[in-house]
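As structure tokens, the structure follows; a few thoughts come after it.
One protein chain is absent from this view; the other protein chains keep their places.
And then chain A:
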Amino acid sequence: MASLIGSAVRRKEDPRLLTGNGCFTDDIKLTGMVHAAFLRSPHAHARIIRVDTEKARSLPGVTAVFTGLDLAGKMKAVPAMWFLPGCDLKPKDRPALATDKVRYAGEAVAVVIAENRYVARDALDLIEVDYEVLPAVVSQELAMQDDAALLHDDVPNNLALLWKAGEIPDEVFADAEVVVKQRLYNQRVIPSPMETRGAVAQYNPGSGEMTLWCTSQNPHIHRLIYADVLGIPETKLRIIAPDVGGGFGAKIATYTEEAVVACIAREIQKPVKWVEERKEHFMATSHGRDEVLEVELAGTKDGRITALRVTNTANLGAYLSTFGAGCPTIDFGLMVTGAYAIPQAAVVTYGVYTNTTPTDAYRGAGKPEATYQIERAIDLFADKIGMDPVEVRRINLVPNDAFPYNSAMGVTYDSGDYQKALDKALEIFDYEAFREEQKEQRQKGKYLGVGFSTYVELCGFGPSAVAGAIGFQGGVWENSTVRVHPGGTVTVFTGTSPHGQGTATTFCQIVAEKLGVPLSDVELVSGDTQSVSMGWGTYGSRATAVGGAAVSLATDRVIEKARKIAAHELETTVDQIEFIAGQFTVKGDLSRSRTIQQIARSANYAWNLPEGVEPALEGQSFFDPSNFVYPFGTHICVVEVDEGTGEVEIKRYIAVDDVGRVINPLLAEGQVHGGIAQGVGQALWEGAVYTEQGQLQSGTFMDYTMPKARFFPPIESAFTETLSPVNPLGAKGIGETGTTAAPPAVVNAVMDALKPFGVAALDMPLTPEKVWRAIRSGRDKE
């Protein structure tokens, strides 16, 4: 029988989802349920003088209207959960509803509860708010200046944190043969999952129990934070993340709206539902990136990089979001040296409050920014010394015999074969032929370019002791229970709550393979704090590497127990039992055997168990990984730039990724495709645009360009498999490789294409207008 692990089985989730039988938060309908709508500030920075809800309250169909003052004492402000030490962090919690001041356009100031969404929405128009408009500051660099508007009175220069890691004496750069300096802007992007946020809350006044269905990537984190915010013990607060339609990091954060909905359900003793409008999502759900990166790279004329120094000025938005302090520091800083053996490195990060939507993790969270600066710097370095960018990469890639590799930033890369992935990508690509074609085409006035990204990223956070050391207010281990029912079917419980990853397929594949049962006999339970004892959710590409590992270990415990029962029934010793493809057999005697299903029945009936063995067949594991995992690979992008319009066309995209053991190639490739689309989206089209007064101009899909399938050629995806020693599956993370690798590959390709025009640097997104202007100004110089 072919192994299920590594097999491209179709998603177990799809028959349900594709036939419209999924259950998302908006599908939850409860008897007597009322609906919430939030009134949001039109100003980026203003004092609230007066909120008059009288007219809204008297609109027929309105149940209640709450302002920030109305909720005072009923719930707390919502805190962040990453308190990075050693950086003078000044955390600013999000108030339930703004009371004295609004700090970004879109911040909620009041909430209407009505019999339906339409009345609730209409009632918003009847609330009168008088604002005293204050000067706003949008750019993180301007916000640090002495004369800038202050968001929080006790945060001078709006500086929320100043983090430093490593130090390099100036002489290193002064004495270096070659120094490359570049300022890069990794622009703000808006996550935009298909499903916006939403929440349904039901309170039982008799028992004091609260159930909150919400669009969460990590229901146990929501329970942890909201238990304190709402003053409800974890025993009585049940968080359910039903089907969740994508998150990209934006559904990690514990926002205020979900907690407000729960608080009000308790106040009015009626179930309350809120579903975020798309327009709200643009302003009220966390944004990603927005980091100004100043990179300084020192090297030798023969292509060796000797030192790297990076300053990151990061825009945190108006308040400190859940993981907000970690993304531009730990997630970014630890990976600045990329896949290269750079002996010295140092990072400084300024985290700055501004009158914008708070920023938080966005698919890759810090690693895409780290990869962007190093992969761009490598190309600039190659240009400066007149060396091929592939050759510079080859010279500096961490060699195979260096693993586990201790980087200059103090982390240990688990395993890798970077040259192999590069070789495989080049083989698919045929580099020499391309350079020939590029030359020929240029003569015909066609501008082709190629960009490389030999990336590595850090994911599958662990161990928990490290999380503690970096101030993360939680653990990073994972939990699984594997329960074999009397009839032999299996329920698997996981604390990694998926939001579109196909975890129900991959995790069941692991269990079905190990237990030797049909895949259709295994089901996954996730996303419910009452069903799953504990867990930390799906983010940071941790589901398979940490959650999958827990599933694998829990399954081992089931087998271990079943083996004892089988030995007892077959009247032999445990070491005489072989377990292959769902059969326990006595060594050397194939006639004496039991199936796992037979053992499941006898374990659950418990009529005849060996001494010391408890009834039932169930295993649980709490897996805390010994290290992070470090997926890597080579992405190659080929573009053609239209000289007349500035439009960039992607001609080829080759991705060779090494994510350790691939559980399901079909799903892995899906992650690669989606990640690349999102990464290319940032490189070419996406970008949040604010006016100087803090008005979000890119507030609809008309103004914010999402990548579409027709913008892409077929992606040429391949894998190499270098197992991770960190977990029993040998798996690394795959969810964020595309958004990490793609932006520099694309930008490097466009820069390569624009070389004849003397264009050296452009900031993302490389829109036709920007490219066209660069071509034109390049020509003017000639």
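By our rule, a residue touches a chain if its C-beta (ideal position, glycine included) is under 8 Å from a C-beta of that chain, and two chains touch if they have at least 3 such contacts; residues count from 1.
Operating definition for what follows: contacts and distances are computed from a predicted model.
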item	value
Candidate names "Carbon monoxide dehydrogenase", "Peptide ABC transporter permease", "Cytochrome bo(3) ubiquinol oxidase subunit 3" or "ABC-2 type transport system ATP-binding protein"; UniProt protein name, chain not shown	"Carbon monoxide dehydrogenase"
From A:459, A:696, A:715 or A:729, residue that would touch the chain that is not displayed	A:696
From A:282, A:447 or A:493, residue that would touch the chain that is not displayed	A:282
Chain A residues that touch the omitted chain in the full complex	42-43, 105, 125, 279, 282-283, 691, 693, 695-697, 699-700, 702-703
